[in-house]
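The complex appears here without one of its protein chains, the remainder shown in place.
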Amino acid sequence: MDFSIVVSEFASLVLDGIVVGAIYALVALGYTLVYGVLRLINFAHSEIFMLGTFACLGVTMLLGYTGFEEPIGIGLFLLTFILITVVAAVASGSAAMLLEVVAYRRLRRKGANRLSSLISAIGASFFLVELFRLLTDSKDWDFPRLLDKNSLFEVSSAYFTADKLVVLIGAFGLMFALDRIIKGTRLGRGIRAVSQDEKTAVLMGVDVDKVIAFTFLLGGVLAGVASAFYMLFYEATKFNVGFLLGISAFTAAVLGGIGNIRGALAGSFALGLIQQFSSAILGYNWRDVVTFLILVLVLLFKPTGLFGEALQRARV
Amino acid sequence: MSDRLLEVRNLTMQFGGVTALSEVNLHVSEGEIAALIGPNGAGKTTVFNVTTGYYTPTSGQVLLNNESIVGLKPHKIARKGLARTFQNVRLFGDMTALENVMTGADSRNKVGLIGSMFGTAQSRRDEENSHLKAAELLNFMGISHRGGQLARNLPYGDQRRLEIARALALEPKVLLLDEPAAGFNPQEKVELGELIKKIRDAGFAVLLIEHDMSLVMKISDRVSVLDFGQKIAEGTPSEIQNNQRVIDAYLGVADHAS
Amino acid sequence: MSTSKISMPKFNLRDKFGDWWEGTTRNQRIIFRVVLIAFFYILPFLDNPVFGTTESDFASVLFYPMGMYVLMAIGLNIVVGKSGILDLGYVAFFAIGAYTHAILGISFGFNFWVNVVLGMAFAMLAGVLLGLPALRLRGDYLAIITLGFGEIVRIVAINVNFTGGAAGLAGIPAPPNFFGVEFLVDDPRPFYWLVLTLSLLTIWAYMRLTKRRPGRAWEAIREDEDVAEFMGIATTKYKLWAFVLGGAIGGGAGAVYASQVTSIVPELFDLNVSIMILACVVFGGMGNIWGVAFGAALLGYFPEKLRFLSDTRILFFGLLMVVMMNIRPDGIIPRKKREKVYDKNTGKEVSR
Partner (left out) sequence: MLLEVKDLKVSYGKIEAIKGISLKVNKGEIVTLVGANGAGKTTLLKTISGILKPSAGVINFEDKDIQGIAPHNRVLEGLCQAPEGRGIFPGMTVLENLEMGKYSRPDWKNELAEDLERMYTLFPRLKERQNQAGGTLSGGEQQMLSIGRALMSRPRLLLLDEPSMGLAPMFIQQIFKIIREIQSQGVSILLVEQNAAQALSCANRAYILETGNIVKEGAGKDLLNDDAIKKAYLGTGA
């Protein structure tokens, strides 16, 4: 155990915690949005993210990057990265919508047990992981370095590099956009209405099927963009990348109070910070143990998560 | 005092900033049918939820046999002698009618999990008792022919009766009935009234929440009226029927004064 | 809400069998049971093209994954199926049992039979420690806590010394001879018989429990936890019992598994095991022990039978799960309570 590192590297740990938290947040939002409208853990959401990482990789390969070239200039980088992000978002978004139709829709209409839907999603998840394991030969795949990662400026011990700035600006911009979509658009209102009271929503003319499809699309797009940020930051992927990131993002969503958008954001940043600090103090190996212990403690004292709504409280 | 089986003193219940019950006093004495009436949302069911331990009151006391039961878990309170039914029938739908009643009767048994697994003499005795008591209660409620059917397949009226039978299996000192006549036609209501009297005569005190005034007025020994979480009146049925405050708050005979 | 129902012929194995079963006499039932059990014991000798699997030894497949899946699935069924507690960390108990036998067997030379019991005991202890706080939560929150527990056990196993760390432990002793039956590394049959025996014992205990007071309490909790509590059922106690008993089965399974494979590493005990066993339970028919056992056997068997598809078998397997759930959301042999006939005076069940 080494506490001195917390003091000397404090600013750096905070910065990295926020960057990682921002990526978690984009994925956690997908879990929480779907949970809001369906009251269901979308177990295959992590695979939607994984699919996005390979979409990013695919674009760089098509553009002819091999990973051995010098980082490209800022203008070309922005163009390339926007293209990558859009392709990943489209791929993940459409995969998420397809997933809803294949794995959930029929079961939902039948009014099936929630566990049955969970197993269906698990099946879909197995399918996607295996598909990509086979397609990618179970290998680690490196993402070319598109951006110079030398520090631009530093605050205390925190080195602000270009990739971190892109992730932060991009993620916060996206969160702002999501807020506008949820609050300002018709379908966004539909999502809120279905989350809060599905039966009344129908009476007000909300087409629940359409709203659910849109929710999956939104969650998928967010996961797709997250995958682009992830690739920029970590520069590698593998067929099981979704599993590890998915558990963290899902934990973050639960930590904040699943079904609650604000909660997903708070939970993600909290988790990003917790993980950075616990890795620094106890070593990376113990990171997930600390994460889960904190989750257990939070849930024991606040059983609906940090921002959990009292709305769903059981009534007699 | 000693004949007061259940007594609620200065009970206040707040949810967030909303006061659902404020300084409510109620009691149920041995051998009586007490009724609790009031408009929807007046806090009647909250009284049940607090006395049976589902909510912990913000302040006030709940005494069962002169012993405080505030803070006890619902299953402990149930075993001490407070059983209830629910506004919307809540049965264990996938269990047979008899099994539903047996869950109540089981709570009076001693055998634990290990004993059940190895089939000890105690476990066999207990099983037999539970079966016997459940069968008796189904007979008592007039639904013995339904014993083997799944609770969710029973006709509505029998589901209501089954719920009462399940509560009685706990051998409660006081039986709390939450709108037992809801959804009954006048004939069924008359039968239900007789049944509740029969339950009282069998030695169970009854606290009744009910909207059907003809039923309440006919069978109750004492009526309390709740409005906005406050008790606004208490008395015999005829006193209540002529209480102006009650008429204003509840019976709703308003400006047209027919 | 426009539900377009595909009308399927009502194929209900449980109804057909149930009707037949209720018409049998006591002697017929005994004969049926004996024949069925005997069939399962001689199953390893029936390695023919119909039963057998193309590329792996049928007897090994019978032990793992089939036998193991069945044993663990009927254990998990007590938790998920019977009492409605969503447990995503069942693998933790399996790991605890496996490491108990591995550590005590290698380092202290404890006998396998002692270790099975100890493995179950440690798993139960872990169940109490986790269950006491966690079982206050419901639904998805409980699911993520148990999932976390499963991961913690695995990560701890990687990071501490006495488990051999990431390299794991090798040279785990096999069970000693048992009335002339030898447990050899290259003969999976005795291990299969051991798992089969444990499964039968579990089923026996399960049947006893569910027909009596604990079974009613669990069912009541699954149907409506609040009402169960109002009916005087100590819900926390019964939920804990379900959790701990399920854990014990998992622990026992772990010890047996370790003794057969002779070496274990933490990576064997990842989330996928929990998910797989849960899938067995739901796939077979949650809450119906026969469905669960059948489903687990099937889910163990298919990937092996599909070995000719070699690498793509898990792919098809995932697809199969989606399709199956869409066609039969309540599992292959769903839990369906049959109506009963009771004597009106004693309340005793009478056979028709």
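Here the chain labels run A, B and C in written order, and each chain numbers its own residues starting at 1.
Keep this in mind: a residue touches a chain if its C-beta (ideal position, glycine included) is under 8 Å from a C-beta of that chain, and two chains touch if they have at least 3 such contacts.
Since the structure is predicted, the reported quantities are computational estimates derived from the model, not experimental observations.
Asks: For a quick check of understanding: of B:3, B:30, B:194 or B:248, which residue touches the chain that isn't displayed?
Replies: B:248
Asks: Which parts of chain B are in contact with the chain that was left out?
Replies: 39-42, 87, 152-153, 155-156, 179, 181-186, 211-214, 216-217, 228, 241, 248-249, 251-256, 258
Asks: Touching the absent chain: which residues on chain A qualify?
Replies: Chain A touches the missing chain through residues 186, 189-190, 192-193, 196-197, 199-208, 309, 311.
Please note the rule applied: only the chains that are shown with their structure count from here on.
Asks: Which chain's C-alpha centroid is most distant from that of chain C?
Replies: That would be chain B.
Asks: Which chain is the middle one, judged by CA centres?
Replies: So the chain nearest the centre of the shown protein is C.
Asks: Return the distance between the CA-based centres of chain A and chain B, expressed in whole Å.
Replies: 49
Asks: Counting only Cα atoms for the centres, state how far chain B is from chain C in Å.
Replies: 41
Asks: Can you compute the centre-to-centre distance for chain A and chain C, using the mean CA position of each chain? Integer Å is fine.
Replies: Using C-alpha averages as centres, the distance is 33 Å.
Asks: Chain A: which residues touch two or more other chains?
Replies: 316
Asks: Residues of chain B that contact two or more other chains, please.
Replies: Each of 54, 86 in chain B touches at least two other chains.
Asks: Once bound in the complex, which stretches of chain B touch chain C?
Replies: My answer: residues 52, 54, 73-75, 78-79, 83-84, 86, 90-96, 98-99, 102-104, 106-109, 111, 113, 116-119, 123, 126-128, 130-136, 138-139, 144-145, 147-150, 153, 166-167, 170.
Asks: Which stretch or stretches of chain C touch chain A in the complex?
Replies: My answer: residues 1, 3, 80, 86, 133-134, 136-137, 140-141, 143-145, 147-149, 151-152, 155-156, 158-159, 226, 271, 275, 278-279, 282-283, 286, 311-312, 314-315, 317-322, 324-326, 329-331.
Asks: Please name which positions on chain C make contact with chain B in the complex.
Replies: 205, 208-209, 212-214, 216-217, 219-220, 223-224, 226-235, 241, 335, 337, 339-348
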